[in-house]
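Okay, here's the structure, questions in a sec.
Let's turn to chain A:
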Amino acid sequence: MIIEALIAYTFVAALATFLAPDERAGQVAFLLSLVPVVGSLYMWGQYDATGNALLGGDLAFETTIEWLRVAGYTLSWHVGVDGISMPLIVLTTVLTTLSIVSAWTPITDRASQFYGLMLFMEANLLGVFTALDFFLWFVFWEAVLVPMYFLIGVWGGPRRKYAAIKFFVYTNVASLVMFIGFIALVFGLGDSVSSLSLPEIAQALRQEGTLGQFGALTPEALRAVAFAAMFFGFGVKVPIVPVHTWLPDAHVEAPTPVSVMLAGVLLKMGTYALLRFNFTMLPDVAQTYAVPIAAIAVISVIYGAFLAMAQQDLKRIVAYSSVSSMGYVILGLIAYTEYGVGGATFQMVAHGLISGLLFMTVGVIYNATHTRMVGDMSGLADRMPITSGILVAGAFGYMGLPLMAGFAAEFFIFVGSFESAVLPFAPVFTAAAMFGIVIVAGYFLFAMQRTLFGPFRLETDYEITSAPVHDTLPLAVLLLCIIALGVAPELFFGMITDAVTPILNAGGGF
Partner candidate 1 sequence: MLLQTQLPQWTALGPALILAITALVLFVIDSVDPDSTDSALLAGVSVVGTLAALGVAAWFLAAGTGQVGTGGEITLFRDALVVDGMSLFFTAIFTSVAAMVFVASYDYLKDRPDQAEFYSLVLLATTGMALLASSNSLATAFISLELTSLPSYALVAYLKRNRGSVEAGLKYFLIGALSSSVFVFGISLVYAVTGSLLFSDVASALGDLDQSFRGVAGIGVLMIAGGFAFKTASVPFHFWAPEAYEGAPAPVSAFLSSASKAAGFAVAFRVFVEAFPIATAVDLGIDWVLAFGILAVVTMTLGNFAAATQENVKRMLAYSSIGHAGYVLIGLAALSAGAATNGDVLGASMAHLLVYGFMNTGAFLFVALVEHWGVGRTFEDYNGLAERAPMACAAMTVFMFSLAGLPPFGGFFSKYFLFASAIGAGFWWLAAFGALNSALSLFYYSRVVKAMWIEESDGSFELTSRPIGLYAAIMVAAVGTLVLLPGFGPVIETAQTVAAALFG
Partner candidate 2 sequence: MVPAQWYLMLSAAIFCIGLFGILTRRNALLFLMSVELMLNAANVNFIAFSLQWGNVTGQTFALFTMALAAAEVAIGIGIILVLYRNFRDTDVTKATTMRW
Partner candidate 3 sequence: MVYETIAFALFALITVGCSLGVVLARDVWHSALLLGGALLSVAVHYVMLQAEFLAAMQILVYVGGVLILITFAVMLTRTNPEVNST
């Protein structure tokens, strides 16, 4: 029942924050958000499952309550945690709390609404990562959009309205397409499933012969079409090239804490769903189309990195580099190896922490300098040594410096995809994608050199000083997490591989 308790608590906390006075809302939200952190850490501590949430085996904290019946299908409140979702839950709670703290400085207006929406979003994110019933999951999945729309639209930058609506409509289109694809699949299964429980559907889909004719579509065609629809739908969230263009706009306009959540957790929803749906339920299709999928992944990596290189705005740089990093995840997923899929999952966490750290740092710099343009700054390390140091650490983390989480994730993915038996020319794809680590180093080093180093030169009519402690503290915490995960990836990796193995085992059956 701890999942229910956490989600319900977070909703209530959100409500309480809405009603809190603006001046105190930040502190209130922070204190309230500590409970989910503790709760998720407790769950992590108590976690002893070994199964995959969709393919069976041991699940942690599982609950099933029938909710309603529609068209012969049962919908349930069905939640549970496996090794794939557990790290993401911890990531969500930790990042939310840190984002809330990092919002203390930049968010001055309508604070109680802001923090309330953050908590509301957290509740829904927890739901996304725990729900095991399609509609329940979908409710949470879509509900995340609503607070995000406001968070970007109300507290964002100059083009926030455009960015917010673009994000909103784009991802909504994606959800709709995905929905049609998935539901077609469910109906194609006919009588072999009687509920919209994801495990039931996944297991039925992985069994040969359960999928029937759907309209004019043969079972094979239905699989392919549904896979494509879901791939598009989740790909937008990830985002993969070429459906990524909402991301830079949303990131640039969103206030820092929101960017942190967007990059840190929301993008992971896409990859999480890809793993849960496309790659778990339809492994045969994924493997049939391994080459185009891997090509998309590689293009995302390289193209995203080049886009990042072209940017002048620090936030846009980080935003585009997320496109690049998410490409690795896709590559890891399509590898269908333990290290590939496990590494992809690990990358979700690692990238969540690292991009969160970078966004936060850029935000702290912005708080001080009121600019994010690379060309406007120079020699900031002189005035903000600690922040600069953390930015350096974060950037190197992003570049895949060993003993930081990013390296572990990327290395797992590379090893996994290199040896992939599913993907033809796996070494070539892997090597091509790996070149991203050079480009990413290039643009981050250029950006750091121009902003942090050299003689200090920034015309402002106010003093630029070190950031306040409550701005720096979240950065330090994140950095510690990143290093901890880099030194000891087993903190999560063991449970991840436990949950990943079943996907691979039955995957070869087709």
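A word on the picks: all candidates are chains of the complex that A comes from, given by their letters.
Rule of thumb we're sticking to: a residue touches a chain if its C-beta (ideal position, glycine included) is under 8 Å from a C-beta of that chain, and two chains touch if they have at least 3 such contacts; residues count from 1.
Fair warning: this is a prediction, and the values are worked out from it, not measured in the lab.
K.L.:
Considering only the touch criterion given at the top, point me to the candidate in 1, 2 or 3 that touches chain A in this complex.
P.N.:
1
K.L.:
Any idea which chain A residues touch candidate 1 in the complex?
P.N.:
The touching residues are 67-72, 75, 135, 138-140, 142-143, 145-146, 149-150, 153-154, 160-161, 164-165, 168-169, 172-173, 176-177, 179-180, 183-184, 187, 214-215.
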